[in-house]
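Notes follow the structure.
Only one protein chain is missing from this complex, and each of the others stays in its spot.
Think of it as A and B in the order they're written, each chain with its own count starting at 1.
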Amino acid sequence: MSDQSFRISAGDALTAEKITEAGEKPTEAVADYALRLGDDALILAQRLGWWIARAPELEEDVALANIALDQLGHARSFLSYAALAWGRTEDDLAYFRTEPEFVNVQLVEQPNGDFAHTIARQFIVSYYQFELYRRLVDSSDATLAAIAAKAVKEVDYHRDHATQWVLRLALGTEESRRRMIAGLGVMWPYVDELFRDDELVVSLGEAAVLPSSLREDFDTMTGAVRAEAELEHPATDGLRGFVARGGGRDGIHTEFLGPLLAEMQVLARAHPEATW
Amino acid sequence: MSSPGADETEPWPLWEVFVRSSRGLSHLHAGSLHAPDAEMAVRNARDLYTRRNEGVSIWVVRSSDITASDPDAKGAFFESPRGKEYRHAGYYTESEGVKHL
């Protein structure tokens, strides 16, 4: 082709395939931890993937697809790593676990709702994941650290994407502001769960990041955006005014995860012997 | 001026995207897109025009902010340099064979 003005390439980065190939087996506890982070990213990617061909503008179809693909990439890395501990594959874990075996936080399984709901969810998740991965880069587990090193840069962009839209929706029109506030009201009850410590993370010591240690930075950073967007704290705006009980890490989920898994797993489960 | 490329009635204006493919090279025109403002334009450009490592830097500019030479004045504008061979090294043949010239 005559046009030499741009060149395309795959670039070099950590992938799920490379993790599987390396075959560095995690401890059981590290695998349990990787499973959590992998499930968060997988369920979020599944939700975001729905938007492709449905976004408010074509440019946004492309943007949301990029974010979904990043999350799916993180999911595949974490799940591939966890799977090594149990002699399984990323697909075994994604397609052949039942709902109570999924250990994602409840926030990511919340329905897409309208664009403002999705942005509210993105706003919370991306700031949380950024704070998490930023610290996980120093994990004593080399593979977790490597996955986080790639993920943190990508999630940094997701944070920016969410911030831009929170500002535009909150300060755009009366309707968009109303919807932004409603979206945050629906998603905010699931914030507390993100920052709860439990036995597993405590036992992992330097390998993991204590969720509670992220809260202060999360509040500061999201608070600054809310201030600029002239948004009250969602809890005080109190559309629903409750705090979800959580439990996602223990396999307890809201009623939205079941249908999501049914759809995601239907084909793979219809052909359990098949490879694709 | 009113122009079909950047129609004022469109709620999201048209932007031109320039991408630097690697350090040391200049930004080249990659294409265009719609965005409500410059911040979103540069982000949309990132998502749209650098999905396969095409760039390390992006410029965006409102299409309507570009001033171009008049296409009807092609002759007047671009005739002058033609035939001025003396601006080019190849014109000077007598020094052929002399080193470092």
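To be clear about the criterion, a contact is a pair of C-beta atoms (placed from the backbone, for glycine too) under 8 Å apart; a residue touches a chain by one contact, two chains touch by 3 or more.
Here, contacts and distances are computed from a predicted model.
The subunit not displayed here is recorded in UniProt as "1,2-phenylacetyl-CoA epoxidase subunit A", chosen from "Circadian clock protein KaiB", "ABC transporter permease", "1,2-phenylacetyl-CoA epoxidase subunit A" or "Probable phospholipid import ATP-binding protein mlaF". Touch with the chain that is not drawn comes from one residue among A:Ala94, A:Ile181, A:Val225 or A:Leu257, which is A:Ala94. Between the chain not shown and the residues A:Ala31, A:Leu169 or A:Leu204, the one that touches is A:Leu169.
Residue A:Ala65 is the one among A:Val30, A:Leu44 or A:Ala65 that touches the chain missing from this view. Mapped onto chain A, contacts with the missing chain fall at residues 1-3, 6, 8, 16, 42, 45-46, 49-50, 52-62, 65-66, 68-69, 72-73, 75-76, 79, 90-91, 94-95, 114-115, 167-169, 171-173, 175-176, 179, 263-264, 266-268, 271, 273-276. In the full complex, the hidden chain is touched by chain B at residues 1, 3-7, 9-12, 14, 16, 31-34, 36-37, 40, 48, 51-52, 63-64, 66-73.
The definition used in the following text is that only the chains that are shown with their structure count from here on.
With each centre defined as the average position of its C-alpha atoms, the distance from chain A to chain B rounds to 39 Å. Contacts from chain B toward chain A in the complex involve residues 12, 19, 21, 28-30, 33-36, 39-40, 43-44, 47-48, 51-55. Those residues of chain A lying in contact with chain B across their complex are 5-11, 57, 59, 62-63, 66, 160-161, 164, 168.
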